[in-house]
Structure formats: structure tokens, C-alpha cells
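Missing here is one protein chain; the remaining ones are kept as they sit in the complex.
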């Protein structure tokens, strides 16, 4: 749309990436999606190298850490282009949860962990996972977390069960959130983040959880994992004792920009498919599907909703850059539920315009419909974000 | 809810079926869904026998044809109970498309076909499919159908391609819609329905179409099939020449009641799961998920929408019984789009209330979300039904 | 639509009423609406007599009390026909709040009140009002009601302020809800209903509240009234001490059926206007407004929503008749929020189809849009009903 947030770098990067995706990725995507993701990883290396050449490897990182050193508003724009395909961010070593984990590790991990894990992760040779959500808990409820890490000498002994541990299948380390300070007055001060190499005794990936008919594997897995008397050095803790939720917040702030831009990329692609279908499908002599006003209203509303979402996200990225993530809390909540809802609606309309074809796995729409239903749930449900936002607004009004 | 449409038969049948489903089906359903449907068929025979004992075998048929001889409003109520599980109607030999095919065959098939196919189908020993939709066509557009049946001596030579041919995998016959009278003035008078045994030379099931991540098989397959110089006797035609669409309408009328009641069964089950989750999930000490008003509003709206849908459907069934399907056209359109939309919304809310669990395949909700997205598309999209209904209303207003 | 709930009486009454409304009321309605309602009352007497002749005077009452003795499902159907115009129920002496007040008075008023007020009210010669809502309170919150009635000898001394006291302008008596038992443990047992003739010293109608640009008067007024040391005999209390809320519930149950059917009448009329406009408005040569699919979708959705609403209401009336109002509580909540929302949507769509004309006062639509926005608020907001319904459902699920 506009050039308001365009920079020389985004102007150069976006068309180059688009051209590469068009030629090498988008046309193969459906075929790849039929294979276990774990098996694709080696094949995808060529394309990773291409992204390195394009200059978007380690997309979120500074030059110092092997990244392009983009600003957040630049990342958001490039991320939208990459987000058109589920493979995009992975090819730039910017997939969740590794991107977020890397930020934590770079900032808080001890020298040993830096050496063993951070360097290979930056090189894309190692993957990690993040153990936060528990099966019996609503969201990441700190009051009721069951996983514990008890000090014993220089070690933590960790016990517990996590699920939705994204990318656990094949990961070499897991950052786990565990209760270290059960006696802390504020529930938010009870947990810490601890690095657990996945080959540690007692760490077990129980299963990959099948999600919406997709029994993930490799980096696109969501696993259930257990910790049974897992023993790691206390120095594996990231940040101070009881700072787990503080760090999680830090990790989630920009992470939501990343998700949102990816979703806009998907929405834009679904939109284009909807438009192409409506423009090209003849119903009867000379009457095209796109001549039907019900279809037109979906196209118009989708265009408006995508544009609004993009502006909200870029504006939020700008606010984070200029005022910090904390000052932009309200906006971060707003984009989380606005963009997730928008994506779900746009994909749903695109499917409807495709008719029977839309529900088959012959187009990417079915995958987006299934995979991204969770957008309204993870990293805080829409409802959680709405309630927090409203409470903050109401609190201000009382003063 | 009410006893308005209850009869002694529904009063007896529904709790008996419910008890059987609770004990034998619902608890195994998730396990079964992981297996290819084709492989389940023999195992399910025991349960089919149970349904025979309960007296709901050949659910839609009269006693003469081995059915319970229920009225349409009774069928609708029993069908809701069975519809709670994807296996319900299958166990009663009342799955689509066999039920609709049987009606056509019983009425129009020649003696030979009756003997070879109808008897075993009524016994549940043989399955059939229905070849209507074509890949390059919007819906069942009669103007642009490409499949042809050309007379040659006493035979039709059929050529063409169909997809969304439900249950083709394992079917023994296919009722195919083909253009027999290309010169007929009205496009609706150009096609005929013809019975093609699936072992006829030139009939080919090309593939089962993967739908929403589910690569169906057996009776839960939707296949792409081709006809290459398929030769069948002219006497295999059902009804007169060019009457294909007329018969299709006949077939679809009560068929929509069947779909709608099944959807209400699914919605009711999803609703119950949503309520149970909200009632049983503790967020923090003493605060349950169901205490949250956003959840309460979904429960209330779902309850209202399900009840409204059920009344509309029962009322439509009553109208068909008393005034005929043609007089009830408007109501049939209304229930098609109202109930399909309601189901999609209720399942979506139930998933949201389940949080992360809702998108996993650990509950039935994900299956319903994926499998029933097509409810707003098949047998006429919502939009087609809305437009036809509105046009009929407008036409009346002009006179 | 259907004949499911039709009886010989509704079959005879509805067309007769419709004919009368068509000839005498609907065409004059816009003109009348421009005048203060108080001034219309004498002119409307002729039409009241016509309704008496048609046999629908005192619509809700038994023959014993001068009414037609209809069942609730019959009342609902006749009420829909009358509800097409704001004058309909008034002409049958069935307007709120008199209808509800009469039921209370007939059942609970002492002989003196019966004689002085009930007889002339049944004759349509006297009107009444109901003082429940207070300006500083959310709804009819019993915990925080400020109006008190203190015993002094044989009298109550009443002090307080009420608003939304419908019909107070010109009313001869007011049934007021006041706290008589502040010490009662349960808030719901603290208030009583007391009859106050409006000429009692200390009763003051402060103003008619202007609502949505309409500064009502006469029976279509909503007034603010004050009670300053108003003294009435204790025997003016209706029912036992502290039973005010119990009686209010009793009064509201069938009252909601009355509102809902009136709303369906209004929706049906708005629908017909929308259809006629769409059918008759030419956009360009031969292209009618109704040819546009966006308009078609509104027509189809409105038809479906009105039909569903009617079935829900009739079914609820049937449930009240057969099982009592208490057993039908859930259904009463459902129709309250479903029908109010439906009415608001249908009127809004009808306005949009009328374009500029729709917002003028040249059609009835603007009046319905303004006057009936309150439908989602009074007698319990949509949200209150949704929350109560959901809580009852959740409570059952816990057991």
C-alpha cells in the first residue's frame, strides 16, 4: 500500500525475497506439506543458503549476531513477505521458538551454554524448544504451574510435564519454565527459566501432539514432554531466580510483532487467491464469480481488514522502537487479537470463494485454515488480551 | 427441549440409541478416527447389528424396505441423536450418499439393478456413490457440465470427470449425472442420471481427495473419478431422459433435513463439551472458566442458536410432510444456511473454550471443525441458497 | 409460515385485524406519530371500539375479565399482527404496563382498589404506571434500591425516585416497588409492591424523559417520578411483605412473550418494506435494487432470523402453557435477547435498503430504529439474560 514505512532496505529485500519464493518455494509447498517436516530439514538447506545470500539470515538479529540488523518496522515488512509460506521464516532461521530462545540465550546464558548452543543455533545447525504451557493449566497461569525445579547442591532437580512444546522433536535444548520459589508472595515471582539439554537423563519427549489433523514432526511439531528428576547446573538458569515471567514477557513482546506480520503475509496470500479465483471463475456465459456482490463484499472487507491490520502492526512496531515494549502494551494486545481474528476471517472467506476446492488439500487454504486456528489461542487467547487491555483502560479512567 | 414433536417412537428410540452410543461408540471414536475408514468397515458390523436390534436400521425407509417407517419429523429427531458421532448414521445404513441413492434406485431402477444392487444395499453389504460435481464447474451448474452420455445402440457411452464423489472408495455402483440431451432448450433438461457399476470398463477412481488434512478412505472418502468410454445399457438410466436435475432436486430435499439434523447433533455435542469444560476448568482458586462472561455469552448464544436451528428444522420437516417438499422450498433453503453457519460457530466457540486442547486431535472438536467446514459449501453454498430464497421472495413481491 | 400453532380463533382473528389495521391505522400512523400521544387518546377511542367488536379487547384476559380468553400461543400470534403498529396493543387495552399491572391487581388488590381502579382499567378508561427502575441503579437491582416504604400506623410512608416509569403521564395509579424489609437476609426479600393513586399528596411526575429524540407524552411516556412522604394504607400492598420481586417475576414472564411477539410484528413489517423497496426500486435500465446480492443476503438472513424468532417464541409460549413459566425460564431468556437483537438487525437492514429515505421520518423505519433500540435494554439487558442463562446451564453441568 503506502510507502510510509518503506526504507531502502525493505525496498530492496522484499522484491528479492518475493522472487525467490515465487520461483522456488510457493510452487513446491503443497508437495512438501505432505511429507513429515523432520524429513524436509536437510532438503531445505539449499534454500537456507539462498536466504543467507539475500541477506535475511537470522532475520531478527544484529550484524554482530549474524543478522541483517533491521529495525523492528523493517523486520515487520520483510516478515510479511516471508510469512506467505510456512517455510519462509524457517529458511531465515527465524522460526519460533528458536528466534525467541536465541534472544534469551544471547542475553542471559552462561559462557558454556553460549558456546555449546548459541553458536550452532545462529548457524542454523541446531534447534531448541520452549517448555511453558502445562496440560492441566489455563494458559501460562503462574499460580498453578506444577513443574518444579528444586535446588540440590549446585543443581536443579526438575520434575513436571509440559505440552505445546513447539519444535521439541529434534531440538537439542529446551528452555523450561519451572517453579523455583514457591514461597514468593506474588505468583509472578515464583518461576525461573532453566536451560535443559534434551539429552539430559529424565527429559522425555512423550509424543508429538496431532493438531488439526496434522501429526507434526521436526520443527513443526508441538510435543508433550516430561521431566523426571532432570538434573542441570544452577548456572543453566536464565536471569535471576523468580524472573521467569519477566523474561517471558520480554520474549513475547516482539514475538507478537513477528506472529502478526507472518499472519498478514498469510492473509495477503489468501486474499490474492480469493481475488484470482473470483476474477477467473466463469459461472455461466460471461458471468464471473467475482461479479457476485456477496463475493465482492468479502473482497472489499478483506482488503480493508488486512490494510488496517498492517497499519496497526507497523504502528506498534514503531511505538516499540521509539517508546519501548512496555509503553506499547496496549497496542501489542490490540494487534494480537485483531490480526489473529482477521486472518481467520480472510482464510475462511477465501475457502468459501473456492467452493469445494477450498476444503481440499489441493490448495494451501486448508492448511492455513487448520494451522492458524490456533492464532486466536496461543501467546494469550484473544479473550485474555481483550480483558487485560480493557482493565488497563478502565484503571486509567478511575484515576 | 420441548415435547412438541416427540412421539412414542422417538421417546423410546432416542434414549436407547444414546445409551448405546455412550457405551460403545463415543468413547472409541477418537481411536477409530485415526484409522483408515475403509479398514473400520468390518469391525463396525457388530454395531450395525446393534442398531438393527434397536430398530433404526435403514433409518429413512419404510417397513417394506427394511426400515422403521418413521415420519420425517421422527427421523429428524432420531437423526440428531445419531448425528453426534460421524459413525452414527453409517451404523444405521443411513449414510450419505447411499441413503439418497437408495431412494432413487427403489423408485426408478430397472428390475435387474434392483436385484443386483438394491437388496444388498438395504442389507448394508454394498455401498454406492454419486457422481455429480465436476472439477471445473461452479457447483452442479447444468449449463456447463462436461460429462456426456451418448447413445450407441442400446447403450450409453459415458465420458467425463467428477470429483467430490463421496464414498466412491469401495462403492459397487455409481449414479452419474451426464448430459444426454445437449440440444434441450432449458439447461436443466439436458442431463440424466445413469447407474454405472464401478467394475465397468473405463470407470476409474483416480484418487481419494484429501480434505482438510484427512485423506479419506472407504465410506468417508471423497474421490475424483473418470469415465472413459464407459458403456452401460440405456435401461440403466433412472427416470426419463433429461430428468437428471429433477431427480437430483427430489433427492436433495429430504437430504437437507438429514444433513441439518446431523449437524444439530454435532452442535449439541460440541455445546455439551464447551459447557463441561467451562464448568470444570479452574483458572485460579475458586474461579472457574465458566465464571468468565465472555464464555457465558458464547454458551448463551450457542444455546439459543441450536434451539432455533432445531425448531426450524423440525418445522421444515413438518412442512414437507404436510405440504410437500416443493411448498417448503424456502424453508429448506433457510435451514441449509442457518444450520451450517450455526454449526461452524458453535464448534469454533467450543474450541476456543478448550484453549490449546481445542486445536489438538485429542478431542473430537478438531475433527468437526475440519470435516464440517464444508457444510457451508456442499448441496449448494450458503450464498446460493440465500440468493435463491431472496429471489423467490422478491418475485412474489413484484406480483 | 406454518399452521403448526394456528387455531380456529387465530385463523379468524388475524386476517380481520390485519384488514382493519390496513384500512384504518397503518396509513395514518406516521401522521399520528407527529402528535403528542396524550392528545391522540380520545381520537383513538373509535378504533378501540372496533377492536372490541373484533373480539380482541383486553387481549390477554379471560372472558371473565372482559377478554377473549385466548391461550398464550394464540395471544402470541394475534399479538404479532397487532404489533405491526405501535398503536396495535393500545387499541386492545393490552399496552404495557397496564396489561401487567392489571394481572397483579386482579390477583392481589384489595376490594376497594379493585372497585376504584380495576373495573375502569378493564374498560380502558383509566391508565396506570409501574415504578420500578431507579436512576442510580443498574437495572432493578434489589440490593441497592433506594425507595423505601416505612410503616406508620396503618400506612406506608413512601420516599424515593423512579424513572422509566412508562405511561406515568396521565396514569391514575402507580404500582411502586419499595423497600419494606431492609433487614431481610436475602436482598430479593426486601421489597414490596404498593399501589399509589397518582393524586396522592407527595407523588410527583417530575418530567417525561425524552428518549431517542421523542419527548413522549400520555401512554407513550417514560417519566421520572418522585415520592415525598407519600402516605397510603398498608392494605394497598400487593401480595405479602417482601414479595415484590417474586411478583415482578410473575409479571415479567408472560410479559416477555408479549414484547417478543410485538417485536416480531415490527420486524415482519420492516421486512416487507425492505422487500417491497428492493423489488420496486430501479437502479438503472432494468436493474432493480433487489438484483444486488448484498440486498439479497439481507433479505434471506432476515427471513431466516424472523422465522427462527417466531418459532422460538411460539415454542416458549407453548412451554409456559404446558409446564409453567418457571420451567420455561431458559427459553424466556433466550427469546428476550434473540428477538430483540433480531429486530434491531432487521430494522437496520431495512433502513439501509431505503437509502436516504430510510433515515427520514417519512417512513415508520426511523421510529422503529429509535423506539426499539431499547428492546435490548429493558426487562433485563441482553447481557443479563445471557449471563443468567449460561449460569443456569453451567450449574446443571456441575451436578
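We call the chains A, B and C, going by the order they appear; numbering starts again at 1 in every chain.
Note that in this section a contact is a pair of C-beta atoms (placed from the backbone, for glycine too) under 8 Å apart; a residue touches a chain by one contact, two chains touch by 3 or more.
Note that this is a predicted model, so its numbers are computed, not measured.
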Missing-chain contact, candidates C:234, C:377 or C:397, resolves to C:377
Selected residue (touches chain absent from view) among C:19, C:119, C:212 or C:327: C:212
Missing-chain contacts mapped onto chain C: 133, 135, 138-139, 141, 143-144, 163-164, 209-215, 281-285, 289, 292, 294-295, 351-352, 355-362, 366-367, 369-370, 373-374, 376-378, 381-383, 386-387
Write the list of chain B residues that the hidden chain touches. 292-294, 296-297
Applying the definition given at the start, please give the residues of chain A touching the unseen chain. 1-4, 272, 275-276, 278-280, 288, 290, 293, 295-297, 299-301, 303-304, 307-309, 311-312, 315, 318-319, 322, 330-331, 333-334, 337-338, 383, 385-387, 389-391, 393-394, 397-398
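In this text, only the chains that are shown with their structure count from here on.
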Can you tell me the C-alpha superposition angle of chain B onto chain C, nearest 5°? 180
Quick one: report the Å distance separating chain A from chain C, using the average Cα coordinate of each chain. 52
Where chain B and chain C are represented by their mean Cα positions, the distance between them in whole Å: 43
Find the geometric centre of each of chain A and chain B from their Cα atoms only, then give the gap between the two centres in Å, rounded to an integer. 38
Which chain A residues reach two or more other chains? 292, 294
